[in-house]
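Here is chain A:
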Amino acid sequence: MTVTFYLAAVVAVAATLQVIISANAVHALLSLIVSLLAVAVVFYVLGAPFAAALEAIVYAGAIMVLFAFVVMMLNLGADATRQERGWLVPAIWVGPTVLSAVLLGELVYLLRTGSAPAGGAVVSPEPVGALLFGPYVLAVELASMLLLAGLIAAFHLGRSS
Partner candidate 1 sequence: MTLVWLVLIPLLGGCLAWLAARRSPAWARWISLVALFAELALLLVPVTGGHGRWLAEVDLPWAPPLGIRFHLAMDGLSFALILLTAVLGILSVLASWTEITEKVGFFHFNLLLTLTGVVGVFLALDLLLFFFFWELMLIPMYFLIVVWGHERRVYAAIKFFLFTQGGGLLLLIAILTLSFLYFRQSHVVTFDYLTLLKIHLSPGTDTLLMLGFFIAFAVKLPAVPFHTWLPDAHTEAPTAGSVVLAGLLLKTGAYGLLRFVIPLFPDASVHFAPFAMGMGVAGIIYGATLAFAQTDLKRLVAYSSVSHLGFVLLGIYAWNGLALQGVVMQMLAHGLSTGALFILVGALQERLKTRDMGKMGGLWTSMPRLAAIAMFFAVASLGLPGLGDFVGEFLVLLGTYRIAPAFAAAAAAGLVASALYALLLIQRVFHGPPSGTGGAPPDLAPRHLFVMGIMMAGLVWFGMAPQPVFDAVAPGLDNITAFARIP
Partner candidate 2 sequence: MSGDDILAILPLVVLGAALSIVVLGIALRRDHRQAAILAAVGLVLTFASLWPAALAAPRQVTPLFAIDGYALLLMGLIIAESFAVLLLAHGYLQHLGSSADEFYALLLLTTLGGLALIAGSHFVSFFLGLETLTIPLLGLIAYPSDPPLPLEAAIKYLILAAMSSALLLFGMALVYSRLGTMEFARMAVAQAGEGQGRDLLWISGVALIFSGVAFKLSLAPFHLWVADVYEGAPAPVTGFVAVVSKSAVFALLLRYFLAAGVFRDPTVDLMVGVFAIASMLAGNLLALLQNNVKRLLAYSSVAHLGYLLVAFLATGAAAVEAVLYYLTAYGVTTLAAFGVVTVLSTGNGSTEIVALEDYRGLAWRRPWLAGAFILSLLSLAGLPLTMGFFAKIYAAAAGIHQGAWPLVGALVVGSVIGLFYYLRVIVVICMPGTAEIPQRAEAGTGSVLGLATLAGLTGVLVWLGVYPAPAVGLIRGAARVIGLP
């Protein structure tokens, strides 16, 4: 299982990297989907199959499709790709990359000294649901308000433009 975990983790990181450096929007999006799926695998390996399935259904299966939809509607051509490629000059990415690398190194170092991620007990959907609608029911309600907010804001902005 540990091997799967690291494999998926590496895939996730590599795919995310691809998202950033890919100049073609749709290719970046595809990489993002791969990354999300890899994260789903990570969840699964860590004993959270429910979260893994939701990750695949909601993020990879629904939200990213919408992204794809929008990107396709915009129909960015070769011009956009060239433009994007122009943005990826070293001056832009060196700083953040170094910062991220530092953070990564720090994390790796600390995780080596600390406890390694281990697959805990498998969490089935039922306790998740019980928690969500037990102690965290207010969080669910709040999240519903959050969605309502997004809805109203999107409605207003979408209609008036």
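To be clear about the criterion, a residue touches a chain if its C-beta (ideal position, glycine included) is under 8 Å from a C-beta of that chain, and two chains touch if they have at least 3 such contacts; residues count from 1.
As a selection rule, all candidates are chains of the complex that A comes from, given by their letters.
Keep in mind that what you see is a predicted model, and the values were worked out from it rather than measured.
Colleague: If you apply the contact cut-off given up top, which option from 1 or 2 ends up touching chain A in the complex?
Modeller: 2
Colleague: Touching residues of chain A toward candidate 2 in the complex: what are they?
Modeller: Going through chain A, the ones touching candidate 2 are 103, 106-107, 110, 114, 135-139, 141-143, 145-146, 148-150, 152-157, 160-161.
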